[in-house]
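My questions all concern the structure below.
Heads up, one of the protein chains got dropped from this complex, but the rest are sitting where they should.
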Amino acid sequence: MNRIGWIGLGSMGRPMAANLLKAGYEVYVYNRTREKADELLAQGARWAVSPKELAEICDVVITMVSGASAVDRMLNGETGVLAGLSAGKMVIDMSTISPDDSRRFAKQVADRGGQFLDAPVSGSIKPATDGTLLILAGGKKDTYESCRPLFDVLGKNSIHFGESGMGTSAKLVINLLLGMTMEAISESLLLAEKTGLQREQILQMFSESGVNTPLLQMKKQNLLNEQFPAAFALNLMLKDLGLALETADRTSAPLPAAAVVHTVFNAAKETGKGELDFSAVFLHLMEMAGNQ
Amino acid sequence: MNRIGWIGLGSMGRPMAANLLKAGYEVYVYNRTREKADELLAQGARWAVSPKELAEICDVVITMVSGASAVDRMLNGETGVLAGLSAGKMVIDMSTISPDDSRRFAKQVADRGGQFLDAPVSGSIKPATDGTLLILAGGKKDTYESCRPLFDVLGKNSIHFGESGMGTSAKLVINLLLGMTMEAISESLLLAEKTGLQREQILQMFSESGVNTPLLQMKKQNLLNEQFPAAFALNLMLKDLGLALETADRTSAPLPAAAVVHTVFNAAKETGKGELDFSAVFLHLMEMAGNQ
Amino acid sequence: MNRIGWIGLGSMGRPMAANLLKAGYEVYVYNRTREKADELLAQGARWAVSPKELAEICDVVITMVSGASAVDRMLNGETGVLAGLSAGKMVIDMSTISPDDSRRFAKQVADRGGQFLDAPVSGSIKPATDGTLLILAGGKKDTYESCRPLFDVLGKNSIHFGESGMGTSAKLVINLLLGMTMEAISESLLLAEKTGLQREQILQMFSESGVNTPLLQMKKQNLLNEQFPAAFALNLMLKDLGLALETADRTSAPLPAAAVVHTVFNAAKETGKGELDFSAVFLHLMEMAGNQ
Partner (left out) sequence: MNRIGWIGLGSMGRPMAANLLKAGYEVYVYNRTREKADELLAQGARWAVSPKELAEICDVVITMVSGASAVDRMLNGETGVLAGLSAGKMVIDMSTISPDDSRRFAKQVADRGGQFLDAPVSGSIKPATDGTLLILAGGKKDTYESCRPLFDVLGKNSIHFGESGMGTSAKLVINLLLGMTMEAISESLLLAEKTGLQREQILQMFSESGVNTPLLQMKKQNLLNEQFPAAFALNLMLKDLGLALETADRTSAPLPAAAVVHTVFNAAKETGKGELDFSAVFLHLMEMAGNQ
């Protein structure tokens, strides 16, 4: 398992592939636009002309792309990964997609004799660069064990949740909590604002109390300055909340606060904050309160 | 400011008074039932026959009681604190009451020539014992400054939010966030449960991610074992959420998720979980989902 | 019971007093600004110089004013109704106030030997003019029976719900349903809009189905033309929803949808629709959906 094929060189994929390279793996890369590979190639990575070629050369192929339809394009078709796959090879999808899509891809890979893991990550660009992501895996236990050395390079920890789709399920759960926590912080902050308390002091109070979170520390400046450059866009959070509630509906889980939070993010997007960071939900609540 | 009068020897008041004693203050205590004072008296505290006597003897009187009506009883009446108060003395109320009640008591104390601070705390029994509470103060700046040495004994930090009532306002804000965060954790956990994920793994995932909180660490065992011994009773959280929403209504702050969270806690209480810890809202959500 | 004292000549009070006059009652009126009485005086009503005088002259005094503090001003003080009240006289308050306030006024009247009814009405200007209001009464059964002839003139029906405060409780309940129904219509209409259905056809569909209401018929033109002249201002509906939820909190009634509806009306007000009709909540939802 020395040759790793990497597909997807976005802001997460590049530092992750670079970490594998640094750790001594032979890394082959493919990306829709080749320029994004330049830096990695300079660092020793090699270019493959297609996903198919990657699959032929490498023991493991990792996809880290924008969503289920991008994974689909990379796996299927004449030059797709599946076309180059042979028995015993592994495909790891680290994108955030729905559990149903994960299970579908797992089946496609298994049908070609391969092994599949869904392994989305919790954490954004900085932990991707530092190799301190949290990796959420679903698939066969022994496939997961075989891939652990890679996960140990990419993340500070990995958790194997069970069969295919369980990794992406766990990702929906954590993003639901992320969205709801952001809403909780924002509503509490709005109440503080309305009662005349100073925002900075309230954020300090939160920081020193039982409700302090890494999330709060990351978003504190956004909330203070009312500037919301997208680290994780509100649009994307809205999409994940939608997937979480769809799953809740299908599994008969009544989530009353989550349902309302989803509609707040929806309204935030429809009133023009979709491209901002998801912490801009605070901005939306302020507008609703006539405070802007 | 060497003689401190302490009123209220519940599970929070006793360790707090003990810390002042240890720090070298002369502490006089009064409590409705005298037995609760035995241990403190053995440690060197002295008994006062009434709140009035406390006020006559001491420079500062601190109340740490169950609510606004208890504060009222201690301040007013023939043997109350106000009857013994003279110009320049200070009264600090550390109970959790509404901002309106704080302002009322501040006025009563000022009318007698005294100075008043509302200074509720964030933190429960352990930080009260360790002297690591977070103290949330409202009242005149110089009164606050005079009392800081006491706060430095009782807490790891204190914040002065502004005029009378601002301390109790801040307390409502942080308890709102506490209640909403507990709901967010519980709903996310329920979704995980329904999709077949293991609770222990999900709690581990939360613990290692951006949504980790001291709160989660405190309640983790409750959630795992479905045992909810009250550290902070659901009933009391419900009361605070009610006060927060009442304040939101009066200040025209639309808090959609908070409004729903309040109804969930209300239903949790009405279906019999009021005396349990407020993390038992998870138990309630599980029941709603037919999982118990 | 021939002499009726009437206090409050707003848009509801004037036609109601006129109906009593037409029915043959001797009507004495008092109002803060005298001009509003001109028309009634021309029709045969007589002016009283104060609420006290009204109470001295009349068997029954009816208040129909803007809220609890206005009722308070009319009842109390040197020239107030209570100052002129003697045993056996009746005071009927038809304003919309809280059950607690009703009970307080009932006690004040009883302390003077009088009898009190809270009797708010369901219905707006047109039914007030036509004498087809629905009257919601609380107080002693025999007091209610004595007043029925008056209610038969003012309304198409009256209901006696029980002791003092029960009339105003019933009023909160019906206004809660009114607000929630308006929200339900508005959200359904928004979904229709977003799926490309024609608003007029959808309103026709509602009108011919099991969800048709007199309310829908009254507001249909508003919804079609997106013009919301206030028949019942959103501000006032928001106030009533607030009172209803406060009552729900005090009586431990978890009302999840009502809680959310309240926050929607709150946001509608804070974004500038408080003076419009309460059906303008549709406008607010449209804005939230980026449709304006």
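Before moving on, here are some points about what is shown:
Which chain is which? They are A, B and C, in the order written, and residues in each are numbered from 1.
The definition used in the following text is that contacts are C-beta pairs under 8 Å (C-beta built on N, C-alpha and C of every residue); 3 or more make two chains touch, one makes a residue touch a chain.
As the structure is a computational prediction, the values presented were derived from the model and not from experiment.
When the missing chain is restored to the complex, the residue among B:Val29, B:Ala106 or B:Met288 that touches it is B:Met288. Of C:Ile125, C:Val153, C:Ala230 or C:Ala253, it is C:Ala253 that touches the chain left out of the display.
The omitted chain makes contact with just one of the residues C:Ala70, C:Val173 or C:Ala230: C:Val173. Checked against the full complex, the one of C:Ala48, C:Met64 or C:Leu136 touching the unshown chain is C:Leu136.
Take chain C: the residues that touch the chain left off the picture are 99, 122-123, 134, 136, 156-157, 159, 161-162, 166, 169-170, 172-174, 176-178, 180-181, 183-185, 187-198, 201-202, 204-206, 208-215, 218, 244, 247-248, 251-258, 260-261, 263-264, 285, 288-290. Although one chain is hidden here, its contacts on chain B can still be listed: residues 256, 260, 267, 270-272, 287-291.
In the full complex, chain A touches the hidden chain at residues 242, 245-246, 249, 252-256, 259-260, 262-264, 266-267, 269-270.
We adopt the following convention: only the chains that are shown with their structure count from here on.
Chain A and chain C have Cα centroids lying 54 Å from one another.
Chain A and chain B, compared by their mean Cα positions, are separated by 38 Å. Looking at chain A, residues 256, 260, 288-290 sit in touch with two or more other chains.
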